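Structure incoming, see below.
Removed from the display is one protein chain of the complex; every other protein chain stays in position.
Chain lettering (A, B, C and D) follows the sequence in which the chains are written, and residue indices restart at 1 in each chain.
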Amino acid sequence: MMSYLVRRLVLGLLVLVVAMLLLFVLIYAVPGDPATIALGPRASEAQKAFFREQMGLDQPLAVQAASFLWNLLQGDFGTDILSQRPVADLVFSALPRTVTLAVAGVVWAALLGVPLGIWAALRPGTFIDWVIGLISTSVVALPAFLMAIYALILFSVTLGWFPAIGAGDPGDLADQLHHLVLPAFAIGVAWVGYIARLVRVSMLETLAQPHVRTYRAFGVPDLRIALRYVLPIAVVPVISVLGVGIGNLLSGAVLVEVVFSRPGLGSLAYDAVISRNFPVLLGAVVVTTALYVAANFIADTLIAWLDPRLAEKG
Amino acid sequence: MSAPVLQLDKVCIRYPGAPADAVRGVSFDLRRGETLGLVGESGSGKSTLAAATMGLLPAGTAVQGAIRFEGRALFSEITDQQLRRLRGRRIGTISQDPFTALNPVMRIGTQLDALLHWTHDRPKKDRMARIETMLERVGLSDPKVRMAQYPHQMSGGILQRISIAAAMLAEPTLLIADEPTTALDATTEAQILGIMAEAKATLDGATLFITHDMSVVERLCDRIAVLYAGELVETGTVREVLDAPQHPYTRALLDCDPARITEPTRRLPTIEGTVPPIHKRPDGCIFAPRCPAAIARCHAEAPERHELGPRRSAACHLASPTPVTP
Amino acid sequence: MTRPVLDVQSLRVQYPVGTLVGRLLRRGPREVTILPEVSLSVPPGQTLGLIGESGSGKTTLGRAAIGLAPISGGAVEIAGIRASGGDPKPWAQIRKRSAMMFQDAVASLDPRMTLGQSVTEPLAVQGGHDGNRRERAAELLGLVGLAPDFADRYPHQISGGQARRVTVARALALEPELVIADEPTAGLDLSVQGELLNLLGDLQHRLGVSFLFITHNLAVARHVTDRIAIMYLGRIVEEAPTRTIFDAPAHPYTRALIRARQATGSDGLIEGEVPSLANRPAGCEFRTRCPLATGLCAREAPQLRQIAGGHSVSCHHADAQSAARPKNKQPTG
Amino acid sequence: QENRTLRIRNDRDIERLDPASRGGWYDETVMFAIFSGLVRYAPGDEWTYELDAAASIDDSDPQHIAFELRPGIMFSGDHGEMTAEDVKFSYERFADPEVNAVYASDWAMLDHVEVTGTYTGIIHLTEAFAPLFTSTLPHASGLILSKVAMEASGDKSFATEVPACSGPYMLDEWLPREMIRLVRNPGWSGPAPYYDRIEILPIGDVTSAETAFAAGDIDCTQIAVNSIPSYEGGNADLVVKPALGYAWLGMNVDTPKLSDITVRRAIQHAVDVKQIVDATFGGAVEQANGLVPPPLPGARDEVLYGFDPDRARELLAEAGVTDLSLSLTFGTNPDLMIVAQVMQVQLANVGIDLTIRQMDSNTMIAEAQDPEDHQNIELIIEPFTTAPDPSWVTEWFTCNQIGDWNFQRTCSEDWDARNTAALTIADPEERAQEYVALQDDLEETGAYVFLYHGVNAWVSKPEVNAAYSADAQWALLRDFSAD
């Protein structure tokens, strides 16, 4: 078990390094001069050159990559080329926002999707199964930004229940939660459907396994079998999907963050791409990748805990 | 005398969507202290009968006739809810495949405890102690260690012993064992049979033992019931049936047993012909097309059950009361 | 003596365990040895029975014989073709000349292929038979007593016994010299079992096929094998002609196996549990359960040695004399 | 004591608040509140200025401008009182190479600032500089920093770490990309603004800003031009003002397909600007007649080559091109997407097949500036925003801007010379005429179709009295009040 997790962790670190290298390749491929963008149209060539030199943008890419990684090892994320602030400040102020959003979104989706999936799996082929299937597939289809804007119009503008923008007062937990509701809703809706379908299939498959019959042969009540003994096995694939899902949400929450004007990692990375603010981009991606790795690691740990066979197979 | 533990009365079972009954008109009874060996060719309905007794047939399966547990009929006098409560407590099972019968992701101790769910009002320590004792009884040398292990960490023989322990923990009145030793080698099989024989001596109940292996029947069972194509063809005590089989199928089956052939031979006896598909059964005796002794009547008229003695019968026109061999 | 069809020479099979990183960090054992060093041979036209407790490595040996298990030492020679290690060429040759029947017949048939396709799969693989595959399928199925219409069925639509027959038909498609049959009769009723064994016997008679016959069933082995090898924890502990094994077993484990057939109670049976492969006892690996075990057994592992013509055994306490006294429960040490 | 707070949207977060190297309007909006200049733009519809830190200023001599500061203005953070030394420091640093001022051209004509007293001084220019009072002094380049604070900080320039504030507000807290809070600067001795606190929320997406406004989360926001109609007659205060912007269709004369002026002329005739503007903005915006936006001197009244599809077809026939297919490149902007789609239909009418290439704006700029890749650009739209002086409009169309911002790559030495000279024409009338002529020449090249100047539209809650610059590019935060 330990070495299984050690392996996952080492693999995660490798993912981080490879992702960074890929990122450098991409940065190389994306045109657009950071100096021009940062200084605006009125800047002279000399000013731009001076700026490039200051920010180390005149170095060969490999040198830039190496020095970025080297500095990163020492905990230095570099400097935002636009506002000259330490990238770490930007990234770590955005980080909790994004993590809470992604986690809240997936958690509420799981809280609703898992019971729906179980319900459908316990009554396969019935009307209920069909209705749950229909609803869950429809919500899977709706892009989050559309859910977001309609949720805004309904709950913020019309009903005035929830604030429309921002992440809430940093010191005020209740306020932050209040601000979290709608974005988490928007981001989670599709996941409700996705999780419900996944849980259903996985439950049906597990219910057909021979050991489930043993429970029934011992008179264990059906609901108890489903919840106590089948679910822990059936959620294994769901958890690994959720691990990846949370990871994706971290960088994929851009649109929802834009709509709710929530300063998060997704929109930070997006803005950085658009303004070719590469130090910020690198910082944001390092952190999202690390979170992705962490989310998967947590998922794997959970799975290893749920299914000891995996841990030994490695 | 009290009611038999299990009594089957003209049981017919049809799977949903199947063209014909998988089990037809099977009657036998099983009394306290007895072990009944249920034998017959593959697909003859042995497992189906076991599942019916436990009420674990697939939804939509039609069951006719009566299956009585301690005198009360399943489905009519015993509701599904009640039957569920009987399972595990009064009716125990040992399944065929030890590798898949246990939950792969649960420790053995926890798992056995989960199966004994109705005892959960007792303190956990007591329950665990009981499980430990039982594992020791089925011959596991280090029960504590085993309880902390997962199924994939154990061999088939150990798993099968654990299954037996699980079934016996409840001290069931009726124990149903469906080919529990098929996957095991001879020494392990012998150990398991030993455990079962011991259990039989201590438990105040009856056992239904399904197998293909006549020598196992001989070693463990008191009585035997022979199925062919869903029908009960012969029943009686082990000695009666094995020593003087009255149904030609039983006879043929015994002849096929390589263990009974003392001189090694390359050419093993078989029964000529094939089992008719369940929906294309002949009008007369179901075994007639393969029967070496068949007479004209066999092809025209299905044989009644011939009572050949106390609790001894054969479904054959040619059957006659057994001269009990000394 | 004629050259054996199958000759397994000091074959060693290890499965990697633990993890990549765990192994890099050298924590814990890196592999578990299933077969420490097995030698075995099957003469042409004969049947060698392989018997042993569940998990002792019978299936692994069968698979390794045609290169389907990770071989880390030793070699295999089938029909004169010698293969060892990773070079795929000789294995391909070997697989052309041999065939395998799997323990779980139904699972060894591709669920999405019709039986006809499955049966003629070896032909397609080897590109041998260009003719009409359907005809050949019907022919092969006929050989094992199945009607031609079975060619259009799927594996889930037939019984276990029929699935076995299909695997026999498939094994014969290329007219191999060696068939490795892994527990071909498990779960079959006596009549079907008899039919199947007769079928295999006929084929041996007609085509001169050799068999490596893996089984738990001693009664069956007694009839259909020429020689028997007894396996315990991945080692051959005894090998002798079938009659000798039954009449004069020399190894205590073999004796226990044979006796288990006759015993009614638990008297005289060996006690205890099979040790795990990952944690083999030092010295003689059977000593933890052996009624004869002495200090010597704990110190020194016995070698497989010949105690009579064609009869070898690996036990410190086995000799021709004790072998001749099979009924003696407590031979002197 | 009540705490009066204004919550207003800014469409981007601040980047650099240093007057010499500020980012854009999003920075200037904040800078105008936390710094003061000698003079400042007055709120309203006219481009006029009013005194700010200066008690008086003498603009009678175009080369020597005398000023006198209001006494008692204290820099925040105990950096002392504002003196003429600070003015001198603030303006002369634009020429300091270490400051590396991006806006150096604003003070290009500055010779030096002479300090004549604690509060008095004279700005000496090398030449008369017409934009001085329109786009230098009242603009962000005229803001005054604390020399003491700058020297104490040890840096020649700064980005967001403001050493000392000289305006009525000062920075209280900045949560990057979330909020900037301004509070009153206790040292400010000028007219006190109404609000005690101003919370500026950077909200990039205009739809979400409008939603937030509708939900009551913010008091004031700029809105999308195309949503103006939905606020008309509503209970929010709507302000729409002509923007100091210009959008035009440019043609890259360096590409083979567009090297022929006849073809370019045909395209000029093929485009129905009025229809485009109506379709895009639903009547809220007028079509443009040139580059210089109307409130500025030099705005034109009409175009030379207007919509005439028949003439366009004739010209194409004359040029001998058939099956002309062109690409139109523009950045990420929903309005331009509509413009492009209408234009696509219009050009199809004269037999030109238009492919739309919308792309990330910075990618587009990089492509247009690249020595080779600029060949990918045929037609291009890039809307510019400008300062209130026509020189800011025309400076991008010179020969040496080729490879930078002259995407059309039209080049005329003569035109460049006249454009430079126009900077120093003192007579406003004459200067305006020159800019009209310069635009005429650009249109003659055939490489330009002028589209629109646009408007800036804002909404605010009814109880808020909003204040904007003449083009409503900036919300003048100091001038906001409430009923």
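Methods note: a contact is a pair of C-beta atoms (placed from the backbone, for glycine too) under 8 Å apart; a residue touches a chain by one contact, two chains touch by 3 or more.
Basically, contacts and distances are computed from a predicted model.
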Q) The chain that is not shown, which UniProt protein name from "NADH-quinone oxidoreductase subunit", "2-polyprenylphenol hydroxylase", "GntR family transcriptional regulator" or "Peptide ABC transporter permease" does it carry? A) "Peptide ABC transporter permease"
Q: Among A:V103, A:V140, A:V181 or A:I298, choose the residue that contacts the chain missing from this document, as touch is defined above.
A: A:V140
Q) Among C:P36, C:G52, C:G74 or C:P122, which residue is in touch with the absent chain? A) C:P122
**Q.** Touching the absent chain when the full complex is considered, from B:G71, B:G273 or B:G309
**A.** B:G273
Q | Interface residues of subunit C (partner: the chain not displayed) | A | 20, 63, 66, 68, 91-92, 95-96, 99-100, 102-104, 107-114, 121-122, 125-126, 145, 149, 152-154, 156-162, 167, 170, 174, 188-189, 191-192, 195
Q. What is the set of subunit D residues that contact the non-displayed chain in the whole complex?
A. 207, 210-211, 214, 224, 226-227, 229-230, 275, 278-279, 282, 331-334, 337-338, 340-342, 344-345, 355-360, 363, 367, 376
Q: May I ask you to list the residues on subunit A that touch the chain which is not drawn?
A: 11, 14-15, 18-19, 22-23, 26, 29-31, 130, 133-134, 137-138, 140-143, 145-146, 149-150, 153, 194, 197, 201, 244, 247-248, 251-252, 254-255, 266, 269-270, 273, 281, 285, 288-289, 292-293, 296
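Keep this in mind: only the chains that are shown with their structure count from here on.
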Q. Which sets of chains still touch one another once subunit A is disregarded?
A. B, C | D
Q: Give the identifier of the chain nearest to the protein's overall CA centre, each chain being represented by its own CA mean.
A: A
Q: Could you tell me which pair, A-B or A-D, is linked by more C-beta pairs in contact?
A: A-D
Q: Just give me the whole-number Å value for how far the CA centre of subunit A lies from that of subunit D.
A: 38
Q | Averaged-CA centre spacing for the pair subunit B and subunit A, given as whole angstrom | A | 54
Q) Approximately how many whole Å separate the CA-defined centres of subunit B and subunit C? A) 30
Q: Check each residue of subunit B and list the ones that touch at least two other chains.
A: none
Q. On subunit C, where are the residues touching two or more other chains?
A. none
**Q.** Touching residues on subunit A, where the partner in the complex is subunit D
**A.** 30-33, 36-44, 47, 50-51, 82-85, 89-90, 93-94, 149, 152-153, 156-157, 160, 163-167, 170, 258-261, 263, 267-268, 271, 274-276
Q.
Give the list of subunit D residues in touch with subunit A in this complex.
A. 13-16, 21, 23-24, 100-105, 158-161, 175-179, 201-205, 207-209, 211-212, 214-218, 360-363, 365-367, 369-370, 373, 396, 404-405
Q.
So in the complex, the part of subunit B that touches subunit C is made up of which residues?
A. 40-44, 139-141, 155-158, 179, 182-191, 194-195, 197-198, 212, 214-215, 219, 252-253, 256-259, 261, 264-271
